[in-house]
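Would you mind keeping the following structure in view while I ask a few things?
Note that one protein chain is taken out, while the other chains of the complex remain in position.
Order of writing sets the chain letters: A, B and C. Residues in each chain are counted from 1.
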Amino acid sequence: MLLKDLRTAVLEANLEIVRRGLVLYTFGNASGVDREQGLMVIKPSGVDYDDLRPEHMVVTDLQGTIVDGALKPSSDLDTHTLLYREFPSIGAIVHTHSEFATSFAQAGLSIPALGTTHADYFYGAIPCTVPLSDEACGGRYVHETGVAIVQHFQNNAIDPLAVPACLVAGHAPFVWGKDAHDAAHNAVVLEAVAKMAYKTLTLVPGHPGVSQALLDRHYFRKHGATATYGQ
Amino acid sequence: MLLKDLRTAVLEANLEIVRRGLVLYTFGNASGVDREQGLMVIKPSGVDYDDLRPEHMVVTDLQGTIVDGALKPSSDLDTHTLLYREFPSIGAIVHTHSEFATSFAQAGLSIPALGTTHADYFYGAIPCTVPLSDEACGGRYVHETGVAIVQHFQNNAIDPLAVPACLVAGHAPFVWGKDAHDAAHNAVVLEAVAKMAYKTLTLVPGHPGVSQALLDRHYFRKHGATATYGQ
Amino acid sequence: MLLKDLRTAVLEANLEIVRRGLVLYTFGNASGVDREQGLMVIKPSGVDYDDLRPEHMVVTDLQGTIVDGALKPSSDLDTHTLLYREFPSIGAIVHTHSEFATSFAQAGLSIPALGTTHADYFYGAIPCTVPLSDEACGGRYVHETGVAIVQHFQNNAIDPLAVPACLVAGHAPFVWGKDAHDAAHNAVVLEAVAKMAYKTLTLVPGHPGVSQALLDRHYFRKHGATATYGQ
Partner (left out) sequence: MLLKDLRTAVLEANLEIVRRGLVLYTFGNASGVDREQGLMVIKPSGVDYDDLRPEHMVVTDLQGTIVDGALKPSSDLDTHTLLYREFPSIGAIVHTHSEFATSFAQAGLSIPALGTTHADYFYGAIPCTVPLSDEACGGRYVHETGVAIVQHFQNNAIDPLAVPACLVAGHAPFVWGKDAHDAAHNAVVLEAVAKMAYKTLTLVPGHPGVSQALLDRHYFRKHGATATYGQ
């Protein structure tokens, strides 16, 4: 079977976001990429999670052409392929409508770095895109969703691996990581961070977030050459 | 047994809303209609969900006259029958006091379309009726509850299948669908949408909702001749 | 064993409030009264719910003198005995620190009748007492807690069975009913009502509540000679 290990890892990421309560019915999907082969593996569209098996995963190239699979790929396919093409450092993508992260996306608000839970994973605010234009909604909408994300990161010179998530205004979060496990983990942490940001910002509206010094300290405790966390 | 499959489907819808946490004790009910026979099947009043069996379901005509069943039908029967008579396209109705949708009903607020989760299921705001008049409360109250719903949809020219839910002011939501599975599914999604709307509106009071273009894009992705979602 | 059935019913009420998530560790208690014998049965103080057996329940008279039982009664005993003496129509009392009802008690706010879930169980606002005076806190505090409840109901001519709960300011709710099952049920419904009132009042601060006509309609649907709900 083509890309057997990646299929299993992508399936596992899809199941992890369900186990953690990020997904209602089929509102979510995960994919992973094999950079050497230029192929990606993605969840099929609208299939119950209980029934998902590695062989149901759909394999496409990075233009979205199906290479292997009997089922239709996730309807968000064109966002995934664009992100893989434009963010060459990422290895997997997770999309959910998780409650609190989606509420920030609906509000059109980025999530400032309000504490160390955030700073351990996201080096700065988790951004929210501008709303998609009527032209984008009426045109290649799923592709344009990816464009909104990529433009925000490029215009603001944000490293996608340093801030591995983006809220799409009026929609929901897209989250990524170096591999499928990492992307699902980041999606779970994003939801926890969004939960606490909601409470913090309703207690102290307009809270500016932590200092750059605290952000640096926590982020680099878990990332880069100077990381000290874990075994 | 009369309407055997419909009884099973209605029982399953009643159980689904319990499993999804929409029902405390016996605060909820589901019904389904057989349009050819002009009969409907509804949960009995105040019976524990654990004990419900298909044979407990009550069969009535669309005027509410009991045709089959030893138990009293749900006390909301007259709302159900009126909705079936006035909304000929719907096949099932679910009523719950689910936490967030009911909070909007109590607040007397409709739920604007704040994001794509909403737009995937509801083509526009989920409306809230005006409060029932003292006369309506003192008269054929359960019937008048249905009247408030129907009048709102007729006065505002809303297609009941395009917006398959209504909040009754000071009470709770009524939700419907093309069949019992669909109605229960819509009730679960309504609660998820209401949860996120609550957070969005407390973060950004007065948020106007998404653009018509985004609403169109998502709604017609899952509905109508141009639907692309699922297998 | 003295009052065997009442012990079992009181134990079951204690377990129901745990199962429904109203109790953290040992922060809650239930009691029941036998009016003919002038005796009450109450949970012992600070015992794990997992270990509770009917024989652990403590029997006292309505002055709080222990008649049977090897364990110390709940530290809230004097509130229970006063309520039984002053509210002769009630048969059982439940005290919890359930999250939302306690938050209203801490806020010093009564819970207005904002919807029919409330109106089905509570005929008007669920009142909050005034804060206990320093003298009351320093004196017979547990007794004075009961005094605050009783005075509120007497001064406002509220029938304790029509509004079977009171919030004690800065403390938590006391809930009662005609028997132990009913009191526990009312405590669970109070928490659900408080959850929805919290959302409603943060969406629409100062919401005045439903009309008297709607309150009448729903309350008398489930109570009194004209009740129509259930089998």
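Quick note on the criterion: a residue touches a chain if its C-beta (ideal position, glycine included) is under 8 Å from a C-beta of that chain, and two chains touch if they have at least 3 such contacts.
These numbers were taken from a predicted model, which means no experiment stands behind them.
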For the full complex, contacts between the hidden chain and the displayed ones involve A, C
The one residue from C:T60, C:T81 or C:T102 touching the chain left out of view is C:T102
Missing-chain contact among C:F87, C:Y198 or C:Y219 belongs to C:Y198
Given C:R7, C:H152, C:H171 or C:H218, the correct residue touching the omitted chain is C:H171
Touching the hidden chain, out of A:K4, A:R19, A:R85 or A:K199, is A:K199
Contacts from subunit A to the absent chain lie at residues 114-117, 185, 188-189, 192, 195-197, 199-200, 202-204, 207, 210-214, 216-217, 221, 228-231
Against the hidden chain, subunit C presents residues 24-25, 27, 44-47, 71-72, 75, 97, 99-100, 102-109, 131-134, 137-138, 141, 170-172, 198, 201-202
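Keep this in mind: only the chains that are shown with their structure count from here on.
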Contact graph of the chains (line, ring, star, complete, other): line
Centre-most chain by CA centroid is B
Field rot_deg for pair subunit A/subunit B, CA superposition, rounded to the nearest 5 degrees, holds 90
Comparing which residue numbers subunit B and subunit C contribute to their contact, where sharing over half means same and under half means different, the two sides are different
Whole-angstrom distance, CA centroid of subunit A to CA centroid of subunit C, is 47
Separation of the C-alpha centres, subunit B versus subunit C, in whole Å, is 33
Residues of subunit B that touch at least two other chains are 202
